[in-house]
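One protein chain omitted, others in place.
On to chain A.
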Amino acid sequence: MVMATEEILSFEEALEKYDPVLGFEVHVELNTQTKMFSSAPNAFGDTPNTNVTPVDLGLPGVLPVVNRVAVESSIKIGLALGCKIAEKCYFARKNYFYPDTPKNFQTSQYDDPIAYDGSIDIELADGTVFTVEIERAHMEEDAGKLTHMGGSTGRIHGAEFSLVDYNRAGVPLVEIVTKPIVGAGARAPELAKAYVAAIREIVKNLGVSDAKMERGNVRCDANVSLKPKGQEKFGTRTETKNVNSLRAVEHAVRYEIQRHAAVLDSGTPITQETRHWHEDTRSTTSGRPKSDADDYRYFPEPDLVPIVTTEDWIERLRAELPEPPAERRKRLQQDWGYSDAEFRDVVNAGVMSSIEDTIAAGVKPAVARKWWMGEISRRAKVADVEPSELGVTPELIVELNSLIESGKINDKLSREVLDGVLAGEGTPTEVVEARGLAVVSDDGPLLEAIDAALAAQPDVADKIRGGKVQAVGAIVGGVMKATRGQADAGRVRELILQRLGVEG
């Protein structure tokens, strides 16, 4: 079934007329050993339907029991999001009929989530900070995985049957729900991406989730609505489901803003519905409308007793929290003495931790930055990998740097040494040896090259003798070329001036 492409407005025009309002539901899979309510392994990629117990299959007569670690991880997420933790909360049954849950209900939480009323500050690439209010974070369980078979496309439309693997059914989830986010304007798509990135960073830093979006450990449903400029009342929203990469979150929000604007401009109301995101066309298509199927008939889960938290318990968990990523960044910037712009570049390049390790290994902050933001980032870009994936260790940089500082090699040669090390030719010192890269420090060969360069450019030599010391660069260049870069440029300059009897 081919969907007609929908009209969209240019992003700029949409923003001139309308204010976007965002809202996110982010599902985080916890990395516990076992599932939320059963002792089946919480593991990815195993043979289908082997990480299951009678509880996960919803067989008659089974009793679920809550995983203590999953509850504690959920409380930690709540604390990291600045939430209040419920003194008492319950699980609830969310009833719906679909083969991804064999019980015909998902065990979730309804009107009393474990954590509520929080907020986090989201910093955009240019340093602008938006505060996003968190409505709630509640515990629930993941569903099984359906694969639609038959039909021409493998998508659900036209499928003849579906195959179900319940290995994922019952994996602990925490769903984090924001309050409506207003005032982002043209930054909305960027904020969307930054928000999901921040959640991913927080849960990864807490150690409660593997936080791999490509594996579905962090999944985002993005809500978008528009209101005409100046209007208070929110417009009708759509919910784009399962937008599962940071880039896709940004694109999906941008696309929905443009699409809503075109629909509203044509005088048609927005249909409240779910939307499907398509990475190939970077657009959304209509999912299902809000309907009877959303009549979930929540009621308290009778098989699970309430969770009652005590101050002692919460404070013990709070004490286990690692330094929050935002505070860590602030501390590191201060320690390293980087400017705001320098530090942002480091963060955006994804080399903050690498620089931290390199400094810890004994290199000055400015030197560590020079390496990671310069040569290493450049190589990473060429190879299309993350800088941290190139195999450059802090010890390698320490050694390269000490070779430079001792005058054995210069900056230019050090890049060649790095090439050699990454090509597996040995340690920096071994590469210098093997490739014959040491700086020529013996004045004899240098003087020969200098004389040749002076003879080749007698007019420049005269200028220098006449007092135009800055002209010396042309001779230095000639010498460096003749020595294939293996000379210490500073020493060459000194020697030229001496030779010509000029004061530097």
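Note that in this section a residue touches a chain if its C-beta (ideal position, glycine included) is under 8 Å from a C-beta of that chain, and two chains touch if they have at least 3 such contacts; residues count from 1.
Heads up, the rule we're going with is that contacts and distances are computed from a predicted model.
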Name under which UniProt lists the unshown chain, selected from "Transcriptional regulator", "Aspartyl/glutamyl-tRNA(Asn/Gln) amidotransferase subunit C", "NADH-quinone oxidoreductase subunit F" or "Cbb3-type cytochrome oxidase assembly protein CcoS": "Aspartyl/glutamyl-tRNA(Asn/Gln) amidotransferase subunit C"
From A:214, A:280 or A:295, residue that would touch the chain that is not displayed: A:295
Touch criterion as defined above, residue of A:127, A:185 or A:306 at the omitted chain: A:306
Per the touch definition above, residue among A:241, A:259, A:344 or A:369 touching the missing chain: A:241
Footprint left on chain A by the chain that the document does not show: 32-34, 38-41, 47-54, 57, 59, 65-71, 88, 90, 95-100, 104, 146-148, 150, 156-157, 159-166, 241, 274, 287-288, 292-293, 295, 297, 299-300, 302, 304-308
